[in-house]
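And then subunit A:
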Amino acid sequence: MNEKELLAKITEKFPAVIESKPAAGALPAFNLTLDVPAASIADVCAWLKTGGLKFDYLAALSGVDLKDKLQVVYHLYSLEMKHKLILKADLDRLAPELPSVNSVWQAANWHERETYDMFGIKFNGHPYLERILTAEGFEGYPLLKDFIAKPDQYD
Partner candidate 1 sequence: MTEQIKNTGFEEMTLNMGPQHPSTHGVLHLLLKMDGEVITEARPDIGYLHRGMEKLAEKRTWGANIALSDRWDYIASMSNNFAAVLGPEKLMNITVPKRAEYIRVIMAELNRIASHLIFFGTYGIDIGAFTPFFYAFREREMILDLYESVCGARLTYNYFRIGGVSADLPADFVPGVKSFIDYFRPKLKEYDTLLSTNPIFMDRTVGVGNISKEEAIDWALSGPNIRASGVNFDIRKDDAYSVYNEFDFNIPTGKNGDCFDRYMVRMNEMKESARIIEQAIEKLEPGDIIAKVAKVVRPPAGEIYTHVEAPKGELGVYCISDGSTLPYRYKVRGPSFVNLAILQKMLKGLKIADVVAVLGSIDIVLGEVDR
Partner candidate 2 sequence: MIYASQSLGDLWAWALNQFAVFCGWLGIPEVIRYTVEKGAYAVGLLVFISLTALVLIYMERKVSAHMQLRYGPMWTGGWHGWSQTIADMIKLLLKEDVIPDKADRWVHRIAPIVIFVPSLVGFLVIPFDKYLIGADLNVGILIIFGFSSIAVLSIFMGGWASNNKYTLLGGLRSAAQMISYELPLVLSVLGVVMTVGSLKMSDIVMAQKDVWFLFTPNFLGFIIYIIAGTAEVNRTPFDIPEAESELVSGYNTEYSGLKYGFFMLSEFTNTFIISAIAATFFMGGWNGPSWLPGIVSFLAKTYLIVFLLMWFRWTFPRFRVDRLMDFGWKFLLPLSFFNILMIAVWILVTK
């Protein structure tokens, strides 16, 4: 199934999902990339997994700080049909939250915790959304571009 058919199938089911356009002067995307409204990301993902397209493998889930907004990027892969898909969900920088996809792929569990830890993005419906990598009592979200690293006691 090539990318056009894939895009057609997905947009037929979810009209709100559109192909994302690279920023001005940037390279075109290497794989099919879709913009998904943040609120419907869990529904879209659930359908992608069970609805015939069989995106059963969540390769990576990353947060991105684009300065004016935050973004969560899902790299999906289908082990059976061997096609790839990238989903992007834009979030408000001040109150970033979106539904968790932990119920779709268990693999999202730690990915989402990490993204929460690094960007402060809240994943609603996550069973145990706690900081995972940073130390206990750590303040701030280190991967945000405006994060100022304070010297710690060892510096």
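Regarding selection, all candidates are chains of the complex that A comes from, given by their letters.
Heads up, the rule we're going with is that contacts are C-beta pairs under 8 Å (C-beta built on N, C-alpha and C of every residue); 3 or more make two chains touch, one makes a residue touch a chain; residues count from 1.
Everything numeric in this text was worked out from a predicted model, so none of it was measured.
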item: Among 1 or 2, touch partner of subunit A in the complex; value: 1
item: Residue ranges of subunit A in contact with candidate 1 within the complex; value: 22-23, 25-31, 56-60, 62, 64-65, 73, 75, 79, 82, 86, 105-107, 109-111, 114, 118, 131-135, 142-143, 147, 149
